[in-house]
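Of the protein chains in this complex, one is absent; all others appear in place.
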Amino acid sequence: MGYIRIERAVCKGCGRCIIACPKDLIEFSEEINERGYQVVTYKGSPEECGGCTLCAVACPDLGIETWNNRGKQTFTVTTGLTEKMTHYCPGCTHGVVHRIVAEVLNELGLIGRAIGVAPVGCSVLAYEYFNFDMFEAAHGRAPAVATGAKRARPDTIVFTYQGDGDLASIGGNEILHTANRGEKITVIFLNNAIYGMTGGQMAPTTMPGQRTTTSPFGRDVEDTGMPIKVAELLSSLTTPAYIARGSAHDSKHSVRLKKMIKTAFQHQADGRCFSFVEVLSTCPTNWGLSPNEASAWVADAMMDYYPLGVIKEPAKEPATAPAKA
Amino acid sequence: MTKVLMKGNEALGEAAIRAGCVHFFGYPITPQTEVPEYLVKRLPEVGGTFVQAESEIASINMIYGAAGTGVKCLTSSSSPGISLMAEGLSYIAACELPCVLINIMRAGPGLGGILPAQSDYHQATRGHGHGDYQLIVLAPASVQEAVDLMTLAFELSETYRNPVMVCADGMIGQMMEPVEFPTEGRGEPMADNDWALTGSEGRERRIVNSLYLSPEDLDAHNRKLKAKYDLIAEKEVRHELYGETESPDLLLVAFGTMARICKSAIDDLQAGGAKVALFRPITLKPWPYAACREAMDLLPADAPVLNVEMSMGQLIDDVRLAGEGSRRVEFLGAAGGVVPTPEQVAAKIRELLP
Partner (left out) sequence: MESTNVLMAGFGGQGMLLAGKVLAHAAMAEGKEVSWLPSYGPEMRGGTANVTVCVAARPIASPLITTPQALMVMNLPSLEKFAPKVMEGGLIVVNTSLVHRDPKREDCTVVKVDARHVAGLAGTERAANFVMLGAYVAASGVVAPESVEREIENEFTGRKAKHVPANIAAFRAGVDAGRDVQETAAQEQDA
């Protein structure tokens, strides 16, 4: 029989794991932890859990570890992250994406060469959580900082982690030119359709009609244009190697997202130029939704407009070199 | 007129409308974001324009464009955002375009923190963009004064065709206090003039420009600007003297929120008979040097001046300039969002009193 361990001090009571469990084995307990959150508990009988990891993959706060029927640990908290509890709101998928990036770098054996660049946005404190060398850049300028670092130290693995305000608004110039120069860096772009950190203003990626504090009557596309599809926009450039869009809103998509992020870093490790992964993400707090409602909103309101998948990749190199004509 | 309880940031936004400004361009940043959040709702009600720019670089250049067509316009930001406006401000000042910008200061340098600070003092009074230009800088110490100075800011900017900065700290932006607005409704638009780009039909064409290829012409332009700044310095300095204004034993100098805290310290010490005055510059540019020197001259011969600021020694430069070496100037300051308390100020005063 498999089992899960819930770290109650870490749990923020977001409830994402409850929805993630395919066998409905997790529920809220009566317990309120030190930080004021109502924590979850395992409610099933011991035989029922198979240790499938879906709850752990859904948890933004590394609150769950899992074991399978043979007693083998199926989900272990990555050492690519520090032990510090994040400042993110309950159910915010920034935590999920942090985990994936750290796991990927770990699995590719790149942690020791990694240099991350944190943005200005809710993930400004990413340097507290990623367990390797980190910069903190000015708002929007991370790709330029990354360029400087990578050009100066070509052997390092350099990436930026940026929000939609940071990357698509104030940093529009930097990302465009960094991509076009084909800098050998990786960009993880978190699209949550809002400015999280400053309390919910409109972003360039905000959906038509979406209410934010600077579009209080709903985003008026007559006045502010349509949301920018950054992945597609950058794909119109010839230089970049790899451009994809995934989503972190639920476990299933997070698993696919991890593959994309892994491919992106692999391209960098192989010396190929600019790789970019856009991630649809949630901001329950500023969307005014519960964490699970927020996940549903990504699927219902964002995914049609921001289609998922690999948008650009290097042409497959032929298995054998073509004979010279 | 009735008083309403309002957040500083919102009151600043409303004051702009009352002063006749209905064009706002800005970008979110804590602790000033309530200015755009207020105006995005309020401006449509008065037929105004609100644009959330993609950056502060864009905001200030939108201001350049709007101001160049002769409308009253406003942008608002906080420290890191103001840094990005440096280039635009230089162009706007060079072209002598009227506009108002708000800086709700937070702690620097770099990303720093979001808590209140006065560490953009040098930036406001000396720094920002390149070249020989000056802003007019007004520093309120309460929500009411923020409203009053906004009104003044639009007047001065139009009179002198110069950018005016209203420079407060995060505490004034975030605090709610009762305020009274001087006028009702949307104020008057900018008067007709002979420089704004409005379409040249029926008149000579006009150019808004700061490029001068001839050094003599650029020299003349700079001299003209200098004459304007001198006139502003002569006519527009403002200050307040508080506490023991007849024969103080000690003079404090502080502005904005810090000045309020100094007032608390003075009030607390007055009960014990301490004779302390506060000199508060309201215009940080032009600085009230002469008035400050007069206040210093009220002191006994060897009495010191105590400079108090929420930064690490910026205001003190102007206090020293005012004293022209005649006074010892002591320093009390804090940074990073740490605000010296009335008790700390009082303790320092006690230490310095005879």
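We call the chains A and B, going by the order they appear; numbering starts again at 1 in every chain.
Please note the rule applied: contacts are C-beta pairs under 8 Å (C-beta built on N, C-alpha and C of every residue); 3 or more make two chains touch, one makes a residue touch a chain.
This is a predicted model, so every value here is computed, not measured.
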Residue of B:K3, B:R126, B:K235 or B:R350 in touch with the missing chain, whole complex considered: B:K3
Touching residue (missing chain; options B:G20, B:P98, B:P140 or B:G170): B:G170
Touch criterion as defined above, residue of A:T186, A:Q268 or A:N286 at the omitted chain: A:N286
Among A:G80, A:G116 or A:G200, residue touching the chain not depicted: A:G200
For chain B, residues in touch with the removed chain: 3, 5, 30-31, 114, 170-171, 174-178, 257, 260-261, 263-264, 267, 339, 341-343
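As a working rule, only the chains that are shown with their structure count from here on.
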Interchain centroid distance [CA atoms averaged], chain A/chain B, Å: 41
Touching residues (chain side chain B, partner chain A) in the complex: 27-30, 33, 36-37, 40-41, 52, 54-56, 80, 110-111
Chain B contact footprint on chain A (complex, rising order): 120, 124, 136, 138-140, 165, 169-170, 172, 195, 197-199, 201-202, 204, 213-216, 224
